[in-house]
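Here the complex is missing a single protein chain, while all its other protein chains stay put.
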Amino acid sequence: MTARVVEVSNLVFGYDKRDKEQTLTDINFSVNKGEWVAVIGHNGSGKSTLAKLLVGLLEMDDGSISIAGINLNDNTKWEVRRHIGLVFQNPENQFVGTTVQDDVAFGLENINMPYEEMNNRVEEALKMVDLSELRFHDPSRLSGGQKQRVALAGILALRPSVLVLDEALVMLDPGSRRELLLTLKQLNKSSDMTIISITHDMDEAAEADRILLLEAGRLVDSGKPSDVFSKHQQLEPPFSEALRRMLKRQKNTVPDTYMTEEELVNWLCKSHLKM
Amino acid sequence: MNKLILGRFFPGESILHQMDPRAKLLAGVYFILVLFVANNWQSYGLLWIFTLVVMYLSGVKFSVYIRGVRPLIWLILFTVTLQILFTSGGKIYLDVGPITVSNFGIISGIYIFCRFVMIIFISTVVTLTTKPIDLTDGINALLKPLKRLKIPVDEISLMLSISLRFIPNLLDETQKVMDAQRARGTEFGEGNLLRQMKTLVPIFLPLFASSLNRAEDMANGMETRGYQSGEKRSTFRQLAWKRKDTLCIGTMIILTFGLIVLRTGGFIH
Partner (left out) sequence: MQITFKDVTADYQIGPLRTPRVLDSVDFNLEPGTFTAVIGHTGSGKSSLLKAMNGLLIPVKGEVHIGGTVINRSKNKKSLKTIRKKVGMVFQFPESQLFAETVEQDICFGPLNFGVPLEEAKRIARQVIQQVGLGPDILTKSPFALSGGQKRRVAIAGILAMQPEVLVLDEPGAGLDPRGKKEILSLISKWHNNEKLTTVMVTHDMEDVAHYADNVVVMEKGQAVLHKGVRELFADIHALKSLRVDIPQARKLQLKIEQETGVKLPQVCLTIDELANCLMKAGLV
């Protein structure tokens, strides 16, 4: 049995405590160790709020969140934050250090780690994101992709078991986005890092192990990407699936099931051979 | 803003660049105090030799230091003039009511001038050869004893270093907003004072708004990375006291003895 590293039950949250309007209503889900979960939904569906709740930046109105077996509350939030890290959309506004390595060390300084160990951790984290050569550079002078790597390293240095990405790739150009995604995937595979990625990028979501679909503060679906995209036709599907649907409208011979790029190309090959 | 030299860092490899910021700060502050020991041309001469050697060791061109004095020159001349006009004694050259220009006045005017310029030169040496962040670390280390008085030294120095780190961002942003408003037809530095003040609104408001956003992001980021004010923190940036630093303090002591020997009337009047 795989361990559940995140468990959210009956979570309720509203920004304005005076009225009854809830940003998140009765959210229930759990995430297994080493899983990659994509959280999708429109602006205002409560995705970013969920991210903030998971790391204890906001206080829930009702329900419970447990991270790595620790029940999140005001007393445990500092302990919980050692196990769960949050990468924000805009890394630039969060740099504390004037060099890359100083910034990466910030989280370690906060837990009062001795210098020797801190030095090793910083080195290790920089290696993971492939930034070792830039350790003495000023983080605010780096390219967008590199900045986000610095932010990521700052969190990896704390060796969390869960990484939450709050639209962490949206500010990047497509090239750096792909590269960073690759790094994250390696982390997910090799170190068994659990990743919860809040995203608008459907091609990225399509490659997740599981998709959580939020609509107006409610969790409306949770399942494999192929199922979620087939069931919810209103979602903008990944490119290959969009192409399949477009072809299906024109020709009836096109299969009516969700297709990844691989599957679509294979099908085209087969249909070509048949002719 | 580009003309200001005092407070700026010039990257380099000189012996002064390699020194510990604590040593430089201590020596700098001590120099300002010890200046007041000098009271004749011999002791001022020694101070000048010391200052010039230190400036030479910094590896920064003399012209840069001269530029550093320039913005303050009127303040200096004003003080020197007052000193000349209101000191009496010795041979009197001019005497109109309370105003006298005397032998003593002129000499003490020259001393005051030297003091000012040397203070500026030495503080410029410290900032030119020390990264702002090292300076903050140095100040933090030297102010540590104040923690006993419940002064939040660590918090203040973290605040300082974060502000330092945002300065380049803020300058970039200012440039960007200015360009954007220029592209919308604003002309800066045109018209009377009131009109010029008005053109500042479209720059400052956006900067203010974005700074608030930054501050919120920063607070969230710091909190998720476990920052709690008042908690015990370790430091990644290590200051290393080296032999040259001890040497520097030693030099200051020798300088003090030199001044005591050279000054008129010994150390005690």
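A and B are the chain letters, set down in written order, and residue numbers restart from 1 in every chain.
Keep in mind that, in the parts below, a contact is a pair of C-beta atoms (placed from the backbone, for glycine too) under 8 Å apart; a residue touches a chain by one contact, two chains touch by 3 or more.
What you see is a predicted model; the values in this text were computed from it and never measured.
A.B. asks: Kindly state which of the options A:Asp62, A:Glu117 or A:Asp173 is in contact with the chain not pictured.
C.D. replies: A:Asp173
A.B. asks: Which listed residue (B:Leu160, B:Val177, B:Met218 or B:Leu239) would be found touching the missing chain in the intact complex?
C.D. replies: B:Val177
A.B. asks: By the contact definition given up top, give the residues of chain B that touch the hidden chain.
C.D. replies: 2, 173, 176-177, 179-187, 201-203, 205-206, 209-210
A.B. asks: Just the residue numbers, please: which parts of chain A touch the chain that's not shown?
C.D. replies: On the chain A side, contact with the omitted chain comes from 42-43, 89, 143-144, 167, 170-171, 173-175, 200-202, 236, 239-240, 242-243, 246-247, 250-251, 253-254, 261, 265-266, 268-269, 271-272, 275.
Quick note on the criterion: only the chains that are shown with their structure count from here on.
A.B. asks: Just the number, please: Cα centre separation of chain A and chain B in whole Å.
C.D. replies: Roughly 46 Å separates the two chain centres.
A.B. asks: Under the stated contact criterion, what part of chain B meets chain A in this complex?
C.D. replies: Where chain B meets chain A, its residues are 131-133, 158, 161-162, 164-165, 168-169, 213-214, 217-218, 220-228, 231-238.
A.B. asks: Within their complex, state which residues of chain A touch chain B.
C.D. replies: Residues of chain A touching chain B: 52, 55, 57, 78, 81-82, 85-86, 88, 90, 92-99, 101-102, 105-115, 118-119, 122, 138, 140-141, 154-155, 158.
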